[in-house]
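Then we have chain A:
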Amino acid sequence: MWLIDSSIGRKLIMSITGAFLVLFLLFHSCMNIVVIISPEAYNAICAFLGANWYAVAGTSVLAAGFVIHILYALVLSYQNLRARGPERYAVTKNQKGVSWASRNMLILGAVVFGFLALHMYNFWFKMQFAELSGIHTGNFEPSKGAEYVKELFSNKVYCGIYIVWLAALWLHLTHGVWSALQTTGLNNKTWLPRVKVISNIISTIVILMFMSIPVYYLFGCGSCI
Partner candidate 1 sequence: MEKSINLTLKVWRQAGPKVKGEFETYKVDNVSTDSSFLEMLDVLNESLIKQRKEPIVFDHDCREGICGMCSLYINGHPHGPDGEITTCQLHMRNFHDGQTITVEPWRSAAFPIIKDLMVDRGAYDKIIQAGGYVSVNTGGVPDGNAIAIGKNIADEAMDAASCIGCGACAAACKNGSAMLFVAAKVSQLALLPQGKVEAAHRAKVMVAKMDELGFGNCTNTGACEAECPKNVSISHIARLNREFLSAKFKD
Partner candidate 2 sequence: MAKKEQSTAVDATKIDARIPEGPLAEKWSNYKAHQKLVNPSNKRRLDIIVVGTGLAGASAAASMAEMGFNVLNFCIQDSPRRAHSIAAQGGINAAKNYQNDGDSVYRLFYDTIKGGDYRAREANVYRLAEVSNSIIDQCVAQGVPFAREYGGLLDNRSFGGAQVSRTFYAKGQTGQQLLLGAYSALSRQIGKGAVKLYSRYEMLDVVVIDGRARGIIARNLVSGKIERFFAHAVVVGTGGYGNTFFLSTNAMASNGSAAIQMYKKGAYFANPAYAQIHPTCIPVHGEYQSKLTLMSESLRNDGRIWVPKKKEDAEAIRAGKKKATDLSEDERDYYLERRYPAFGNLVPRDVASRAAKERCDAGYGVGNTGLAVYLDFSAAIERLGENVVRARYGNLFQMYEKIVDDNPYNTPMMIYPAIHYTMGGIWVDYELQTSVKGLFCIGEANFSDHGANRLGASALMQGLADGYFVLPYTIQNYLADQIQTPRMSTELPEFEQAEKDIHAKIEKIMKIQGDKSVDSIHRELGLIMWDFVGMGRNKAGLETALEKIKAVRHEFWTKVYVPGVSADMNVELEKALRLADFIEIGELMARDALMREESCGGHFREEYQTPEGEALRNDEEFSFASCWKFTGEGKEPELLKEALDYEFIHRQQRNYKS
């Protein structure tokens, strides 16, 4: 099977799952931003998604995307490490035009994944999972998402953690988005610089939308609701 056997096949899986996750992030961030604009609307969204079959199905597909993306990342990284050979260079220097993120995608990925676990506990476990399993972990109503968000981000440490996490994610995306396009062949000499700019814009928009929420609460603006 060439999606497993060939290097470009494996990279294709990485880029498709990656692109899928970016789309999810875009969707997720659009939803999140609503909490600032209108907490009521946000609560409606929370209630709407909840533990409906389509939300569960979507979550499963999403989880599958994550798992495949991570598994392939581990396989690729292992293979790449082996391809470097038994001896390491004694001196390595950064090359001009090579971004730090591109050289450290696995590390950034791991950081993102680590925070993701926390995020899952904070939100998914207490919202969708709680609803699914019927185990209520706190005095929290799934349909009162906005209040919950506000409560969580009233903790400055959480805000800080989320900001660091999103910064790592941003770095991961700045390389990931254009790299996905390059791997699927959607690039050429003229478009190469443009594709990089477009990718940076997309990643920045996604991250800014996410980040606006902890920042919003961090600076106390949340108290007005």
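Keep in mind how these were chosen: all candidates are chains of the complex that A comes from, given by their letters.
Convention: a residue touches a chain if its C-beta (ideal position, glycine included) is under 8 Å from a C-beta of that chain, and two chains touch if they have at least 3 such contacts; residues count from 1.
Owing to the predicted nature of the structure, the values given are computational and were not obtained by experimental measurement.
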item	value
Touch-positive candidate for chain A in this complex, from 1 or 2	1
For the chain A and candidate 1 complex, residues of the former touching the latter	2, 5-12, 76, 79-80, 82-93, 95-99, 102-103, 105, 175, 178-179, 182-189, 191-192
